[in-house]
Structures are given as C-alpha cells and as structure tokens.
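Data first, discussion second: the structure below is written as structure tokens.
Showing chain A:
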Amino acid sequence: MSSALAVFRKDLQLAWRDRSGWLSALAFATISVLVYSFAFDLATADIRPLLPGVLWTTFLFSGIFATSQSFQRESETGTFDAMLVAPVSPSTIYVGKLISNLISLLIVELALLVLTTILFDTPLLTGELVLVVFVGTVGYVSLATLLSTLGSRGSARAVLLPVLALPLLVPLLIASVRATGAALGAPIDSAPWLLLLVIFALWSTIGGALLFPVVSER
Partner candidate 1 sequence: MDNNLEFLFAGFAVFWAGLFVYLVMLQMRLRELQQEIETLEERLAESEQTEQSGNSTPNSSSS
Partner candidate 2 sequence: MTTAVPAIAAFDLTKRYGGIAVVSNISFSLRAGSKIALLGHNGAGKSTLLGLLSTLITRTSGDASIAGHAISTNPIELRRNIGVLAHLPMVYEELSPLENLEFFARLYEVPEAATRIEELLRAVGLWRRRREPTSILSRGYHQRLALARAVLHRPAVLLLDEPETGLDPAGIALLDQLALDNPAVTVLAATHLVDRVDRWADGVLRLDRGCVVEAPDPVTAEVSS
C-alpha cells in the first residue's frame, strides 16, 4: 500500500508544481457554468430544478478531460513505464492515480460550488450535497482513470474518451443529478438515489482496480 501512497504523493506534488492540469479543468468548468447560465437564462428563471443538471454535466466533462490529460503526460514522458517497471502491481499505481485525480477534481468541484453559490445565491455547500458530490466523483473518476489509458494517436483521444465514458456513466449521471436535486430540497422521490450512487462508486472502483493491469499492458 505504501507504493500507492508514494504514487499519490508524487501526483499531488506534480499537480501542485504543474498547475496547468487541474487549472485548465477549473477554467473549463467555470466557462461551462457561465455558458449554461446564459443559455438557460438561469439568473432569472427558477433555477433549482436545472442546477443539478448543470453542475453534473460540468463535473463530468471537466473531470474526464482532466483525467485524460494527466495520463497523457505520464505516458508521453515514459514515466508511466518507469512506474510499471517498479516491483509493484499496476493496481496499486491505479489506486495512487485514482486518489490524486479524485483530490484535484474535488478541489475543482468545490471551487465550482462556491462560484455557483455566489452566481445564483442558492445555498449549495450543505453537508448532504457535498457527500453526494464526493460519492459521485469517486464513481466517475475511477472509471475515467481506467479508461484514460486509451492510447490513440493524435487528438482523436480527447474526443474519444468522453464518447466512451459517458454512456457507461449514464446511471451515475441520473443518480447524481437526482440525489443533488433531493439535497437541494426538490420534492423527495422514493428512489434511493444515494444508494445507487454508492453502489456505482464501489462497482467502478473495484472494476477499475481489477482491470487496470489489463489496460496498462503493452
């Protein structure tokens, strides 16, 4: 496990030193929230039903974008091979990478929540909402980290990854939007959305850890 911790510490050092990764994700997220608010004229209309959808589409796109960037850098400079050659199982590298991606994306998402609270002055930073955001992020980051090993020449990769990941994330998208809506006080519906979100997070994390060695082989 200590090697997963080593990978995690190194990734955080990297993210801190080379801020371009998650900063571009934050910029992307902020811009898409603004685009949504202009498009849906969120400022005036009753935005409560729309907000969860806006938040989660922004989270998913910026998250998948940032995760694939972080992997792209590693494979280009050969440092991914340097880790694969170490006497550790690829799954521990996956766990290390997963946690560091998770932390940097949670920072982006919390920053976005603060921004949205200010823009639309709705209290977003409630305990329940942060929990939903956390579990949902674990769910999609573990899948995005697994799929980001997609090697493809040129720019096709940046487009291909969302096309590949989003249909798989449909259950997470529906569950997270509903759960966020409930957290914002939308009329409570009977379905246990948070439970489904937790199951999805477990499913994609365990699946990711088991299947990562397969996709990291050359």
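In the analysis below, a contact is a pair of C-beta atoms (placed from the backbone, for glycine too) under 8 Å apart; a residue touches a chain by one contact, two chains touch by 3 or more; residues count from 1.
Quick note on selection: all candidates are chains of the complex that A comes from, given by their letters.
Nothing here was measured: the structure is a model prediction, and the numbers come from that model.
Taking any copy into account, the candidate from 1 or 2 that touches chain A in the complex is 2.
Those residues of chain A that touch candidate 2 in the complex are listed here as 2-3, 5-7, 9-10, 13-14, 17-18, 77-79, 81-89, 217-218.
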